[in-house]
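A single protein chain has been omitted from the complex, and every remaining protein chain is retained in its original position.
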Amino acid sequence: MLYVSLQIAFIILTTLIVPILDGIERKIKAKLHSRIGPPILQTWYDIRKLFAKELVLTRTAFPILLVSLVMVGLCILTLLVIPAGSSWTFFSSMSLPLLIVLIASIHSLIIITSIVSDNLYAIIGGFRELTIGIINEIALIIALVLTLINVGLGYSDSQITTGIKVSYISAVILLAISSYVASGRIPFDLGEAEPELASGVLIELSGPVLGTVLYSIILKRFIFASITALALFLPFMRLLNPLLAFILFILLIIAVWIVHAVTAVLLGRSRVDIATRTLICVYIALISLSTIFIGVGL
Amino acid sequence: MKFLKLFVVAKKAGTVTRKYPFEEPLITEEFRGEIKIDPEKCVGCGACTLICPPSALTMRDEGNVRLIRYFVGRCIFCGMCAEVCPTNAITITKEFELATLDIDDLLRDLLHKRVKCRICGRPFLTTKLIKYANKDIPGSDNYADVCPECRSKLSIKNILKYRGDLDV
Amino acid sequence: MKNNDVKTLAKGSDKAVDMVLKLLKEKLSKYNVRISRAVANNLIVDVSRRHLRDVAKIVHNELGAYVRTCVGCDERNKNGCFAVYHIFGLDDYGVNVIVRTLAPANDVKVPSIADIAPGADWCELEFRDLLGINVTGRPVYRLILPEDWPDDLHPLRKDVPYGVRPPPVKREEVTLTELESPGIPVGPYHPALHEPEYFELYVEGETIIDVRYRGFHIHRGIEKLGESKLTYKQIPFIAERICGICGFCHSTCYVMAVEKAAKIEVPERAEFIRAIVLEIERIHSHLLWLGVACHLLGYDAGFMHTWRIREAIMKLAEYLTGSRKTYGINIIGGVRKDINKEKIQNVLKTLDHIEREVKELLDMMLSVPEVKRRLTGTGILTRGEARKLSVVGPVARASGLNRDVRKDYPYLAYKYVSFKVPVYTEGDNLSRTLVRVEEIFESISIIRQLLDRLPSGDIKVEKYEIEPDKVSTASVEAPRGEDIHFLITGKGRPYRWKVRAPTYQNIPALRPMLREQMLADAPITIASIDPCFSCTDRVIVIETRNGKVVSVKRINIVKLSRRRWPQNEVSKALRSS
Partner (left out) sequence: MSKVNIDSAVKALRKSIWVFHLNSGSCNGCDIEVLDALTPFFDVERFGIKLVASPRHADVMLFTGPVTREVLPKVIKALRAMPRPRMVLAIGSCAVGGGIWYDSYSVIGGFPKLKKILMEEGIIIDRVAFVPGCPARPEAIIYGILVLLGVMKPKSKKEVVTIE
């Protein structure tokens, strides 16, 4: 029962704090720019305002609204699958494929949103997302599997091993990179690249539709932060009291989010061909390393 | 890895934001803002309206009124008017908070009374300009309240009278 | 003439002009030309229409002169003809060769020289639009005037009054059908361009295969205004507003042209002050560019920090001139504001501070992997293309052409200071960035030297007379390259005043630069010439289709993308990994 209520608490908490986390991200960015920056609640204000705005129903606005609502739903479902710092109860062997399917569908929905649109920028943006997405999704899935193999792909709590291995570290690095890429931040926010595509996939949206899409994007960022956090946290999870684990897990997610935010400020935007090339090199190297490490039992 | 120096750069600079409007703006003592025309000193000669590049300062004569209009909305804040003003009536202030919701709020009008010509009764120069001219050119009072047209007629008449060609 | 002689020659001096005069007489002896000296370093070659092309060939190809610009002029009330002035610059001598051709009013056409000197392509179309002088032997189209402008109304003709404003015609807008139309106006308003301009990039997948430029959205009719409404004294202020970034270059250029024509001796102190302000403007402009470039590469931290540093320069400019931009201190005969001891101290202090900060920042900025990778090897302009198009400024210098007006056509106080002109040979976006970066430091050193040597004395002369019918030119090295003003004096105001801003000469170079590039690099490549459209457009615009930067129909792009991409990209990436 405790686990169920913790999981529900996790979802409720998440849906409420993500705008604030985004606000913190903007504040961090501003600080690194030597300026004051917006108030922490700014993203919250933005979304609230967008919902109060006139709904301009372009030809494609309605399907996009539907898609974005489904996207928010999917994000919440995904949160359900991520164990909120307590146990494997929800994260059985069935959860892994479920998680993968959910993440893949979130991505394809974003791409659908842009391809449904008539706008050229949105279409180009969509195709860019697709290119990066295909490569990244594969790496993300492999990383998830590798991590779980390392901590002991378990059917129950007892099977989780606690020792830290080299192969575990390399798998977590792979997972951290691919989930960062999946979170759609600079240098990999190619689909929305403002300078050439004028916000790309978002260009045509306005008012409540834009609000929903923006909200689902930050929810998505939270999910990917929590996947990295989960991989880091799994080996220790069993050792802790559920409530403490829950709190620590949330804090860890916030910490990962902040690391993501800082990384994004330090870098510039990549280009679709450079990005794919770099990512493929890095992923192939890391995957083979992890496999070798597992093979030799390091 | 030099790009990590951003932390150093940002830390050294600190937060530089000026919290305008809660703090002072970043203006220097040389800044040229809105101009102010001192109605006491202005004589309505219109020198400023001739030099003003964007015609933000305009002059219009209507009946017995001369309108010197300063339209802040078109002003380029070059300050040439202050340089040419013969009476130093124009000063350059540091005012830049000029935004309004109504464009008419950006008008500054000076209405000068015009003197009626003693002879033909048509208004011509402003009262103050005549006073100003009299101060500088003594002895011009005689013709001060006569418009240029009548004045030339008058002088021709006087010359003719002097030469005795005309019986008056 | 031996090369050595040229090297030791004081550019633009009387001796240099005489040498060019002799050279021209020798080379052009077969043709029926009259060569005469105009004011300062200008030579006028009068040539009939029949020999114009031959003369252009010799001057451009044999003497190696760059096209500076060409100007049309309505001189019907003087000699019953329209005149065309082709201005060539001999950088080695610092002398302008102005080739004048007359076209009688009943047969208004001149042969084109655009195939000989591609740099003259646009200016020929410009006088065709604005003065109705036809150009033969080349494809012609409307370049400058709005599409709904009547065909037979040429605004710069002297018989067209200033106030003429044909009512806008409701254009039959070529809208795309419901399915094809994005329904949202993007370009000419596009986040990569801070001004309304229109580039059509034809893409295949993400690779640009061709470019079409439709510019001249900011044509405000400045030249007409200067020739028919304002007076000599008011024009410096409008010249300054040709461009809000390099405005002081324009006003300096204009006043210099007038001063040359009227032979006004400007006090040395004024020349120093002008040069100081020009260099301050260059620093602000280059920092601004650097910031925008960072932003276009998605590196906002770079943008924010360069602009933070730039703020000190803006404050300095206001402190010295009274305004953050459009300084308004240039007048014919000198400047309006003096620099005192206290100001010198403050300027030096700010410069030290800026130099330190910029160094540190650049070190950081150019080490960001994405910034470095996306600048290197993109947007290449070869030396050959650069020479052919007579490009100017940092664009020319990054492609291996050693051109700098400050050295080639010395003006103001630049002869008293020593500085280096950075030249790179790669011609890519990185070289253009590095040229600008080095220029920031050179400018700082120039200001220090100028302040150190600031002579005492007056800052302006008040009494002067401007004789009509003098032909004069002046040029200034603006942050974006060579800015040139051509002036024929008139009564109370210029008879003809033509402005050729640096971007005007550089935009045609974008085509070779953008081809075969990735779409993602288009914004930074376009920005790498530091385009200033408001300068370029003083006069103009066109465009039929509502703004879309990528003008491949939706269906096609989807098809193209499906065919060529992402599979292609992925396989390429796989191959190279």
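Letters A, B and C name the chains as they come in the text, with residue numbers starting at 1 for each one.
Here, a residue touches a chain if its C-beta (ideal position, glycine included) is under 8 Å from a C-beta of that chain, and two chains touch if they have at least 3 such contacts.
For clarity, every value in this text was computed on a predicted model and none was experimentally measured.
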item: Chains still shown that are in contact with the chain withheld from the display; value: A, B, C
item: Which residue of B:62, B:105 or B:149 touches the chain not shown here; value: B:105
item: Touch criterion as defined above, residue of C:24, C:59 or C:218 at the omitted chain; value: C:218
item: Chain not shown: contacting residue from C:307, C:424, C:441 or C:504; value: C:307
item: Touch with the omitted chain, as defined above, among A:83, A:126 or A:207; value: A:207
item: Positions on chain C contacted by the hidden chain, ascending; value: 145-149, 155, 162-165, 168, 171, 173, 184-186, 188-189, 191, 194-196, 216-222, 224-225, 237-238, 241-245, 247, 288, 291-292, 303-305, 307-308, 311, 314, 324-326, 532, 534, 537, 539-543, 546-547
item: Chain A residues touching the omitted chain (full complex); value: 26, 30, 33-39, 42, 45-46, 48-49, 52-54, 56, 194, 198-199, 202-207, 210
item: Hidden partner chain, residues of chain B it touches; value: 13, 15-21, 25-27, 34, 39, 42, 44, 53-56, 71-77, 96-101, 103-113, 126-128
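In this text, only the chains that are shown with their structure count from here on.
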item: Chain at maximum distance from chain B, centres defined as averaged CA atoms; value: A
item: Length of the line joining the C-alpha centres of chain B and chain C, rounded to whole Å; value: 36
item: Geometric centre distance via CA averages, chain B-chain A, whole Å; value: 64
item: Multi-partner residues of chain A (each touching 2 or more other chains); value: 32-35, 265-267
item: Chain C, residues touching no fewer than two other chains; value: 301, 305, 308, 368-369
item: Contacting residues of chain A [partner chain C, same complex]; value: 29, 32-35, 58-59, 118-121, 123-124, 127, 130-131, 134-135, 186-187, 189-190, 193-196, 198, 203-204, 265-274, 276-277, 280-281, 284
item: Chain B-facing residues of chain C, complex; value: 230, 233-234, 237-238, 241, 301, 305, 308, 311, 315, 318-323, 326, 328, 336-337, 360-361, 363-365, 367-369
item: Chain A contact footprint on chain B (complex, rising order); value: 3-4, 6-7, 10, 13-17, 19
